[in-house]
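Here the complex is missing a single protein chain, while all its other protein chains stay put.
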Amino acid sequence: MNEKIGVYVCECGPNIPDRIDIDKVLAEVSVIDGVKTAKKFGLLCSPDGKNFLEEDIKKEELTHAVIAACSPRDHEQTFMTVAVKAGLNPYLTQLVNIREQCAWIYSDKQEATRMAIKSIRAGISRVKHHLSLTKKELEMNPDVLVIGGGVAGVEACLSLAGTGRRIYLVEKAEELGGTVSKLGALIPHQGTAVDLFGEKIDRVRAQDDIEVITGHDVTSARGFLGNFEIEIEPQGDSSEIRNLQVGAVVIATGFGLLSSEHLDTNNGEKNPNIVSALEFESMLAQNAVVGKDGKPPRSVALIHCVGRAELGYCSKVCCLYMIKYAHHLKSMDASTKVTSFYTDLCLPDKSDQAYYDEAVKQGIRFLRSDAPSIQSAEGQVTVEYSTGGGKSASEKFDLVVLAPAMVPGEDTARLADMFNLPLDDTGFFKEIHMMLDPVATPIEGVFVTGCAMGPRNIPETITQSQAAAGKILGSLIPGRKLEPEVKVSEVRADFCTGCQTCLTVCFYAAISFDESRGISVVNEAICRGCGSCVGSCPSGAIRAKHFTYPQIYREVLEILS
Amino acid sequence: MDNGYRPSIVGFLCNWCSYAGADLAGAGRSEIKPYLSVIRVMCSSRINANLILTTYLWGADGVLVAGCHPGDCHYEKGNYYARRRFALLKKIMETLKLEPERLQLSWISASEGKRYAEVVNTFAETIQHMGPSPFRTHIKL
Partner (left out) sequence: MKNPNVLVIGSGVAGMEASLLLAEAGREVHLIEKDSLIGGQTIKFEEVYPNMECATCMVAPRQQEILQKDTIRLHLLSEIKEVKGSAGDFTVTVKKRARYVNLVNCIGCGACYEPCPVSLPNLFEESLGEIKAVGVACPGALPNVPFIDPEHCLRFNGKKKDCQACQDACMFDAIDYTEQDQTLELKVGAILVATGFDMYDLNQLPQYGYGKIPNVLSAMEFERLFAANGPTQGEIKMKDGGTPNSIGIVHCAGRNECGYCSAVCCMYSTKFGYFLKHKFHDADVRSFHTDLCVPGKANQKFIQGAIDSGIRFIRFADISIEGKNGKSAIHCTRDDGGKETFEADMVILSPAMIPRKDTATLAEILGIHRDKLGFLASRAENLSPVETEKEGIFVTGCAEGPKDIPESIAQAQAAAGRILALLDESRSAVQNDQG
C-alpha cells in the first residue's frame, strides 16, 4: 500500500533502553512493509521531543505515526496534538505502551525486547487500518425547558436567566409555587419565610427571558441534547398544542406523599384529629391549628417515619419539619404537650442538631418507637408505642400529625416514558451516576432536580437546580457549537437486519430505529463510544470508530504470529 | 510448575479500569510472565464471542477479558453485558471441545496493580499447564 509509517521509539531516559534492546527493535520494525522510517529519541514528550516528532513527520511526509513509549493514558493526547501540528490527522497515530506494560514488567531483556517488538508490530498493523476522523460541530439551541414551577423549577429558571437564552417554565397548575408555597413556615435555618419564595416567583415572572406557561402539560418530547422538540398543551385540551424547541430540559416535578388513609380514615370517614403533614402545614398557614372541637390541642403526637419500613428508605425531611411543628405548637401555647415518636432521628445538616436540642430544651418529648399504632377514642387519639424490651405504653392525644414518606410525584412515570429516562427501584428518577453526576440522567441534556429525583430538603433542592443550571451554562453556550465524541459507533445500513438488539443495550438511548428503512441508526451527537452495541450486534453491522474489527483483528494477528 | 511451554495469550483490557490497573502494575514494577499481550478497548462490552473465538482460531492458547468491577463501569452497564456474553460463551466452548478454562473474565480496578499481575501470572501458569489450545493445532486458516 502507499503508507509511509513513521515508528518512533521513546527511550524515556534510561527507563526503556535498560530493559529493551531498542536498536534491535528498530532494526526489526524498519523493514516492515509500509514503514518509512524508524527512529529513537530520548524523551518524546519533552518540548524537544515534540518538536522533533513534528518536524520529522513533516520531513518524512508520513501518512501514519506509531509511537512506542509510555501508556496512552499518559500521552495519547500529547502525541495526537503533535500530529495535528504536523498536518497529520490525529487518528492516524497509535501510541504503543512499551513502558508500563513492557519495560517495567519483564525483567528478562530478551523477553522484554520480544514483547516490545510484538506490540509495536501490532500497532503498525493496526494503524494501517486507521481512518481519518474529524471532530464534528453541531448546531445547538441554548434555550431551556423547565418542567415544574415549584421551588426547584423556579430556582433553575433564575439560575439560567440573563445568560443569553430563552427559558420556558411549564407548570401544570394555574399557579407557580408547588408544594413549598403550601407550607405554613420554613425551618429557620433553611430559610425564614415562605414569602421569600413569593419574591422568587415574582422575579421569574418579571424576567424578560423567562416565559411562564401555567396550566399546561408536557405531552411529547423528541430529539437530543441541543435539539429537543417538545409539545405542550393546556391541561386536557389537545387542540392547542404548542411546539417548543430547546437544547436542554430540567425536570422539576416534585414529589408526592404516601397516602395516610389507612391511619386517618375509618370507614370512609376522615378523622380531623389525625392529620398528615401537608394538612398541618395548611393549618399553620391559616393560623388554624385546632382539633375536632375547634379548640387548640392540649396534647399533640407527632408520628415520624410513616411508611418508612414498608418503602425501605428514609425521607430525610420529616424529622426536621416535625421539630418545626413542635416549635410552632410550643410558641402558640407553651403548655401544649408535644411528643415526637420516631425510629431514627435524621439530622444530617450542620444546623439540624442544634434545632433539635432547642426543641428538647422546650420540653418537647422525643420517644423512639418502631411503628406506633394509632386508634381513635372519644374525641382523642390513642397512640400505643413500644418502650423497649418488648414492653409498650399508650397515651391519648388531642391531635396526631403524621409524617408520611415522600414518594415519586404523579408525573414521574409518564415523563420517564416520554424522555426515555430510567427509574430506580423506588420509582424516583434515576441519576446517570449517583456519585459523580447527581442531577444528570443517561439522556444527555435532560436533568432532574429536587424531589423528583428523591427525598431532598429545600437548600439541597436549590443547590441541585443551580447545579443543573451550571451544567447547562457550561455546555450550551450561545454562539458555540457542540463537539460530540469522535470515536462513536456507526451502523452500516447494508448489514443491519433490524433486530434492534443494539437499542436494548445502549445506556444513553443513542440508538433509534428508522421504521422506514428498517435499520438502527446511531445518534452521533450523544453516542459515548463504549462499543456495547458493536459487541451485541449479531450481524457485525455496527462499526466502532477507531476500535473496528479490522483494527482489533490486526492487533490479534500480530500478537499471535 | 514450568513445563517449558510458552503460551500465547491475548488480553482485552478496558480503558478505564483494567488498563489503568495494568499500568499501575508496571508503575509498581510487578514481575509479569511475558506471555500475555494487551489489546486496549474502551469497554469490556466491545468484546463478544465472535472476537474471542476468532482469537482462538488464530492461535491463542488463552484469552483474558478484563473490565471494571460490576457497578463501576465507566459506561454504567457495559461490564454487565460482557459478563452475560462471557457466561454464554463458556457454555459454547464446552461444545466446541475448547476448554472453558482457557477463557477468563476478570474485574480489575484502576488501583489493583498488584492484583492485575497476580491474575495474569496465575492465568499464564494455568494456560502453560494446559498446553497448546486444541484450536491451534487442529484448525488452520
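Chains here go by letter, A and B, matching the order in which they are written, and residues are numbered from 1 within each.
Everything that follows uses one rule, which is that contacts are C-beta pairs under 8 Å (C-beta built on N, C-alpha and C of every residue); 3 or more make two chains touch, one makes a residue touch a chain.
Given the structure is predicted, the values throughout are model-derived calculations rather than measurements.
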The complex has one chain that is not drawn here; which of the drawn chains does it touch?
A, B
Which of A:87, A:348 or A:540 touches the missing chain? It is A:348
From A:139, A:174 or A:208, residue that would touch the chain that is not displayed
A:208
Options A:86, A:467, A:509 or A:559, residue touching the unrepresented chain
A:467
Of A:214, A:362 or A:475, the residue that touches the missing chain is A:475
Please pick, from A:268, A:294 or A:388, the residue that touches the omitted chain in the full complex.
A:388
Touching the absent chain: which residues on chain A qualify?
12-15, 43, 45-47, 70, 73, 77, 158-164, 189-192, 196, 199, 203, 206-209, 308, 312-316, 344-354, 357, 368, 388-389, 424, 426, 428, 431, 434-439, 454-455, 458-460, 462-475, 477-478, 480
Suppose we count only contacts with the excluded chain; which residues of chain B make the list?
16-17, 20, 24, 27-28, 68-69, 71-72, 74, 109-115
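As a convention for this text, only the chains that are shown with their structure count from here on.
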So, what's the distance in Å between the C-alpha centres of chain B and chain A?
32
Chain A residues touching chain B in their complex are 71-73, 97, 99-102, 104-108, 111-112, 114-115, 118-119, 122, 432-433, 442, 487, 505, 507, 528-532, 534-536, 540, 544, 547, 549, 552-553, 555-557, 559-561
Chain B residues touching chain A - in the complex, by the definition given at the top
8, 10, 15, 19-20, 22-27, 29-32, 34, 37-43, 45-48, 50-51, 54-55, 58-60, 74-78, 81-82, 85, 117
